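Quick notes on the structure that follows.
Left out: one protein chain. Kept in place: all the others.
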Amino acid sequence: MKIALRHGAGGEETSKLIHDIFAAHFQNEILNKMEDAAVLPEFKGIPVFTSDSFVVEPLFFPGGDIGKLSVCGTVNDLACMGAKPLYLTASFILETGMDSETLEKVAASMAATAEEAGVKIVAGDTKVVEGNGGVYINTAGIGVRPAACSISAANLKPGDAIILTGTLGDHHATILTQRLQMETSLQSDCAPLNNMVQAVLDAGIDIHTIRDITRGGLATVAAELAEASGCRINLEEEKLPVSVAVQGLSGILGLDPLTMGNEGKMLLAVPKDEAEKALAVLKKTKYGKHAVIAGEVVEGTGVFLLTVLGSYRKVLPLRGEGLPRIC
Amino acid sequence: MREKELAAFLQNYKGRPLKLMEVCGTHTSALYRTGLRQLLPETVTLVSGPGCPVCVTPTSYIDKLVEYAFTPGCRVMTFGDMLAVPGSKMSLAEARDQGGAADFFYAPEDVLEKAKTHSDTTFILAAVGFETTAPVWATVIKTAADRQIKNVKFLTALKTMPQALAFLCSRGKIDGFLCPGHVAVITGSEPFEQLAETYSETMVIGGFSQPLLLRAMVRLVLESSREQAGLWNEYPSVVKRSGNPAAQKIVDEIFEAGDAVWRGTGRLPGSGLYIKEKYKSFDAGSRGLNEDRIPPGCLCSRIVLGDALPAQCPHFGKRCTPEHPVGACMVSSEGTCCITLRESGTK
Partner (left out) sequence: MCVAYPGRILSIENHHARVDFTGSVVPVNISMVDVAPGDYVLVHAGMAIQKVETEEAKEWIALFRDLEEATEETEDDHHA
């Protein structure tokens, strides 16, 4: 069935769409009440709140789809603040011409990802505009963190170790191959990382900063953290994890994996003497098996790469458009 | 690791002061990215020559492309980094923001397929580059001719290196040259041998990966310090003495040499490639685009010759930055000023 304007008009067709597709997949006791707003249980801890929108093209790609991304993106943003994600909203802007089967696949993917992350989708909205069968999703998410938690971008301290949870550039590279219609073995690394982060927190590690490595890649994320904290970050070229598939693609296209984004990798800054312990915990998790200690925080400003040759060179954030609509 | 030994040789070099030049934008970029540039001691000055095709293109070329972007029925197609280059009024990216038709390709051959399915649009391809890219353009033009694809035209700004290198050698200020490895893949090492002999210069052909670049730089410093004239090929896996004859043949079939204006250097006889008479229906008006509007104070023209360093330009880092560039050296991602500003800062 093709989505038409009437499906977003707020009448019977809208109700049926919500019921048949969204409610059917997102089932939980709060959503099932179908009220105007979700009434949540009282929070134990400091609430943490965020929102993100998703416009990726193509909608489906190796390793994921816009639905999975929309849950992971918001869940991961909460996890980056040391919060346990609890509830999400999901709002959709559908373009006319979209297939209801496609929408069903997206909803199913969101439900599966939400289940893995242990979050509930409790409210949302649907609108339809004229277009070419595309879809845009916004998710807002709320979680809680302990009052004592001070994880923040501004919290890097000289002496901290920088840990990367896995290979760089996978998502960006994958989207690029789809846009250029290349055969590839690349897969997006899109994943919900809250359980991984929780494992490190549960082990008692004093995490100073967590940041997910998204658009603009490690270079951009590191630059933001260095600036927010007033520190310098040194990354070690030898330790940076890049798959041969990403290396090959960035080689032929003249790109730099340091400025290519992920959707399932994080940077953690922890005190040096806890780094090995944090690494061991990460490696036991589903998405942190290839974690490495890849650098350190020192006094100074900016981000530098200690090259294999032994010299330092500056690392700069992504300049320009990069690739449009990758998330 | 033996590479550490080579790196140590460069770092610990205590021979006579040297002024070396590299002449390829991709080398400029690789030298910073690999940290090789930062290994060099103070006594070795490495300047960037006119090896960035965007940097040596006069503003009138961009202006012509912008004009096409606003011409109904036309669509300009270029390499990605050309979109940001400013002409005398605006860049193609800015033209696009104002409703002009401009887009980028990864491989020029892809545009031919587009042209077949959009027969009501005339595609204007910005055919820029040196010897490495000339055979690609020649092949695309030949294919368009063979398949009778009439709605593609090429605005060429193709240049060849030997004349520019000869000019640089004749000024006698450079102790040694790092020669462009991928240009040499096409031309062969022979033209560089001749230059080295004619001008008693030290010349080394180098690759672009960290081990190959390291190897080439060590050879360059070693032989320049000993004042050994000659050509060393440190990229033999792909650079042969006679180059790629098939590539040279297709270039000869489509293009002929002519004078070209290099921003900063002026007119160099025989240093440009132009579409031959036989294929002139594919030419979008490439001859005579020589006018160049250089903003007052801009030192790009001296920087591309290695006569001035970016820091000496009054606009460098102030009025002229990658976000709002004044001259071509800052616009191109492989331009000396852009790389110097973005990547300066060591230790």
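Should a chain be cited, it is by its letter among A and B, assigned in written order, with residues numbered from 1 in that chain.
Throughout what follows, a residue touches a chain if its C-beta (ideal position, glycine included) is under 8 Å from a C-beta of that chain, and two chains touch if they have at least 3 such contacts.
Owing to the predicted nature of the structure, the values given are computational and were not obtained by experimental measurement.
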Subject >> Of B:21, B:52 or B:329, the one touching the omitted chain in the full complex >> reply: B:52
Original post:
Who touches the missing chain here, A:245, A:268 or A:306?
Top reply: A:245
Subject >> Residue among B:37, B:64, B:153 or B:219 touching the omitted chain >> reply: B:219
Subject >> Residue among B:250, B:268, B:289 or B:326 that touches the chain left out of view >> reply: B:250
Original post:
Among B:183, B:268 or B:326, which residue is in contact with the omitted chain in the full complex?
Top reply: B:183
Original post:
Touching the left-out chain: which of B:32, B:130, B:154 or B:316?
Top reply: B:130
**OP:** Against the chain that's been left off, what residues of subunit B make contact? List them.
**Re:** 2, 5-6, 9, 24-26, 52-54, 79, 106-110, 128-130, 132-133, 135-136, 139, 180-183, 185-186, 208, 215, 218-219, 222, 226, 234, 236-238, 240, 244, 246-247, 250, 334
Subject >> Residue ranges of subunit A at the interface with the undisplayed chain >> reply: 173, 177, 182-186, 243-249, 251-252, 254
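Here, only the chains that are shown with their structure count from here on.
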Subject >> Gap in Å, rounded to a whole number, between the CA centres of subunit B and subunit A >> reply: 38
Subject >> Residue ranges of subunit B touching subunit A (in the complex, touch as defined) >> reply: 3-4, 7, 11, 32-39, 84, 106, 210, 214, 322-323, 342-347
**OP:** Report the residues of subunit A in contact with subunit B in the complex, numbered from low to high.
**Re:** 180, 237, 253, 256, 302, 304-305, 307-314, 316, 319-320
